[in-house]
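Complex shown without one protein chain; remaining protein chains in place.
Now for chain A:
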Amino acid sequence: MSSTLVPEVPVTNGREPAERAPTDWKTHAMQSRIRKRYAAERRFRLLGLGAVALSAAFLVFLLGTMLINGAGGFVRTEIALPLDFPALSLDVEREQLAQRGADLALAGAGLQNAVGVAAVSAFGDEGEDYLADNAWLTVREAIKDDPSILDRRVTIAVPASSRIHLAATDDAEPAIEAAAARLNAAGALTRGFNWSFLTGSDSTDPTSAGIWGALKGSLLTMAVTLALAFPIGVLSAIYLEEYAPKNRWTDLIEVSINNLAAVPSIIFGLLGLAVFLGTFNMPRSAPIVGGLTLALMIMPVIVIAGRNAIKAVPPSIRDAALGVGASRVQVVFHHVLPLALPGILTGTIIGMARALGETAPLLMIGMRAFIGSAPEDLASPATVLPVQIFLWSDQVSSGFVEKTSAAIIVLLVFLLAMNALAIYLRNRFETRW
């Protein structure tokens, strides 16, 4: 090969090689080596850039689809429904409306029917189908706010049925499309932000299905998970790193923890089912059980992250503290833990994010039931965001498609908020050396 850098120097005598000839940095071989090096640098930069661009494109595609599909979930269509109360002749006493039993009195007087009748008289035979199932509840609230409307003709904006909503926002069957067009032409359709999506719970009717129940279920479950997994995980990490003797038993524990972190989540669900529900008879579908199960799942993650963060604290800091007479507990809590905290928090949040998105183990402990109201406490039946998404995505009624996407948006916002918190905490506690 002619591309050797150093020209071959003949060995002049048997004992010592001749002087090396001075290196010529300008030879052809040298130049082509430089070109190759630059090309390799460029290639690598392009590859890296390509990888980043590709993942960014996936992310944009994912988020874009979600946003486009899910935006409709945050909007609802309302129909202006003319109600001629004197003609509908509801049989309610005015005094009753001021009292507690107002809801019952109005229901007993057949308000739901009356609203249906009004819809038929306003929009024709199909009229009742144009209204959401719970449209009469809006009318009920209006009456309770101002009972005097019972003596008049009024127009109240009530939620449109899922089919009208879809027809107004999207494509639907021709018949309903035509109905929506007619209503729209008459100026009866309006659109507004669907607050009930953020405040309501699951429902069989997509127009009234809301995310709050699942969101609250997730919050409660996460609270239980954090309250258990964080202290136990951090204490275990500290004990294993700072106190435990290094012997076969601690090696065994270390291996077990590493394996636990890799166990598929559904196994933890089975464990939760067997132990918390089976042995301890805890309530089914409850956030407390979900939280316990997820805490088991993410504890190993926190222990591992915590141990790594603690290990990364320079030993010289421990020596320094011990050298002025700090006890071991003081060394840990005054010096090691503050320095390890950013790493511990990052690990915790990664674990929590994993727990937040977890579905399988929660299905095992019964959190897949239809829950029509937000959980009141840790023991009441609840569902969580990912399970709600799973349930809605399984619904045949097309109105749930956009609800599913909307719920995914809520979940992603939750996740982003958690990651933002992680970054904030990291910077807040980062020690500058």
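Here, contacts are C-beta pairs under 8 Å (C-beta built on N, C-alpha and C of every residue); 3 or more make two chains touch, one makes a residue touch a chain; residues count from 1.
The criterion applied here is as follows: contacts and distances are computed from a predicted model.
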{"item": "From \"Probable DNA metabolism protein\", \"NADH-quinone oxidoreductase subunit F\", \"Phosphate ABC transporter ATP-binding protein\" or \"DMSO reductase\", the hidden chain's UniProt protein name", "value": "\"Phosphate ABC transporter ATP-binding protein\""}
{"item": "Given A:R20, A:R100 or A:K246, the one touching the chain that is not displayed", "value": "A:K246"}
{"item": "Listed residues A:L83, A:A321, A:I371 or A:V387, member touching the removed chain", "value": "A:A321"}
{"item": "Hidden partner chain, residues of chain A it touches", "value": "245-246, 314, 316-327, 330, 334-335, 339, 431-433"}
